[in-house]
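See structure below.
Only a single protein chain was left out; the remaining protein chains are all shown in position.
We call the chains A and B, going by the order they appear; numbering starts again at 1 in every chain.
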């Protein structure tokens, strides 16, 4: 179903291919079910030659009426699918779908090579297999690792190191940074500019030189137009496999652990540290110099003003344990008679 | 009054020109009033040869003391203007002003032509009358419609279609998208990058290929540094005539109807649909998979966590009907004795 102008499909896969790719188990195949599939699709749009997934109960009605030939689904819902849809049973339907969709649509390979219209300083080091597109600028001493892809109009600053198999999107800028392998940075993200550091003074604010770097570890994704300032002295560090959405602000000296998820418009103030596998939902703000633990979840728009221990879920401004916040919301709704 | 370095004025207009352009009616002209006008201006800055408008009661004192030669004004306020100011009476003073200002300052025409310093793939299709400025990059298979204007350092991705009479601002990036006619995209907006889609997994988040597109319909305006992610499978769609301000985040699969107004810093999460003529004020956040109706208004900074039916006005986090929220605010202010 994907528009061929933009996406290239690797072709038909058999039921056994799909089971192997996805790790899903098979519920017995019934009469008149398909055994080969040309594409993935959403429940609503799927045709009999497509594979879909059911992962969010909001879409239960769509699952009941889908025309998909097969559908990844959890064991407890496997019986809701129509007869013509094969239930591909797995405890992680979305993961199974992700792996299958990747097999139909692997990441595109760039048209390898260095554009004559890129501006590359002769002192830069460009490894084998690197693609650099028209309008990109690679400054003195920069080092681009094997098979990395620098898209049009991206600018890689002096002595910046980009690891192997990275993709630096269109119009991204990177300075004062070390980017490890397999990192992807989306369009317009700003990495490594000075943090917002100054001494307030009646004669005019006095700039504090920002002498740290940005370190982005392996397998991170950094969203479009997101800004990550370099450290003031210590480094700003993004841990392995952390995913950051669009328009996020990461201030100087922030250290984020592994596997975190930082949703759009989040702002994290200077010198705050965050553990591993923590999730900050959209538009959350976190004050500076705090310690947010591992496995923490913070609800959308919350304002975090105090440390949060490992594993807690917080909500509200000021953020508090979600149970307490829900009680406060319920209390006000009751007393005022919200309809 | 506009700085001639930046704006070109089409010249003096007579009172009858202005009435025709604006559709305003005329209150009887008094002695010593002007009958031709060289420019538009604000109430405070206007001189006798200028036309102004009064539309916001906050500026009533300015209207009483303006030196403008003429002023668009609603019937109920027409008598507050000074004697030397002609009342140009209309129920829609701001619209009348907009039309008049457009006649003094029509949108600039670009210096038509293709810059030798643009990087255009030979397989791109460039229609008649297109302007492409220095540093712009047009990739393989892209299709730019008649009289469209691609500004400096903008990057148009592979096979992207841009309609007629579009203006794609400086440093904008577009990929995986179909842009219809008469769309304007402001500086630094990011259209069509991958949505934030992955299956969370202990071994590392697994990317879900983002196989949809962005469709921007006719007459939309997309603000500076705004990000619109492409769909995960379905498309992300912006309806005809919808205006989006700066630094807005539109996630994958979001569908927005016609004539909506989305103010700065709004974030709309994935798969949410919004009807027609709905207004989201600044910094509003909307959760994913919701249905927001037509004619809805959501107050600034609200956090929308549930569906909203047509025509309702909501406020607060969590967002509720504005009357209920105002009661809650009043209750707390009363009980605590806010001064």
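Observations on the model:
One rule holds in what follows: a contact is a pair of C-beta atoms (placed from the backbone, for glycine too) under 8 Å apart; a residue touches a chain by one contact, two chains touch by 3 or more.
Predicted model only: the values in this text are computed from it and were never measured.
From the options B:69, B:188, B:212 or B:257, the residue with contact to the unseen chain in the full assembly is B:188. Touch with the chain omitted from the figure is made, among B:69, B:192, B:223 or B:318, by B:223. Among B:78, B:114, B:200 or B:264, only B:264 touches the chain left out of the display. Within the entire complex, the positions of subunit B that touch the omitted partner chain are 1-3, 5-7, 40-42, 44-45, 56, 58, 92, 94-95, 97-99, 101-102, 104-105, 115, 117, 133-135, 151-153, 169-171, 186-188, 219, 221, 223-225, 241, 243, 245-247, 259, 261, 263-265, 282-283, 300-301, 317, 329, 332-333, 335-339. The chain not shown here touches subunit A at positions 119, 135, 137, 139, 141, 153, 155, 157-159, 171, 173, 175-176, 188, 190, 193-194, 196, 198-201, 204-209, 211-213, 225, 227, 229, 233-234, 247, 249, 251, 265, 267, 269, 283, 285, 287, 289, 301, 303, 305, 317-318, 320-321, 324, 327-328, 331-332.
We take it that only the chains that are shown with their structure count from here on.
Each chain gets one centre point, the mean of its Cα atoms, and the points for subunit A and subunit B are 28 Å apart.
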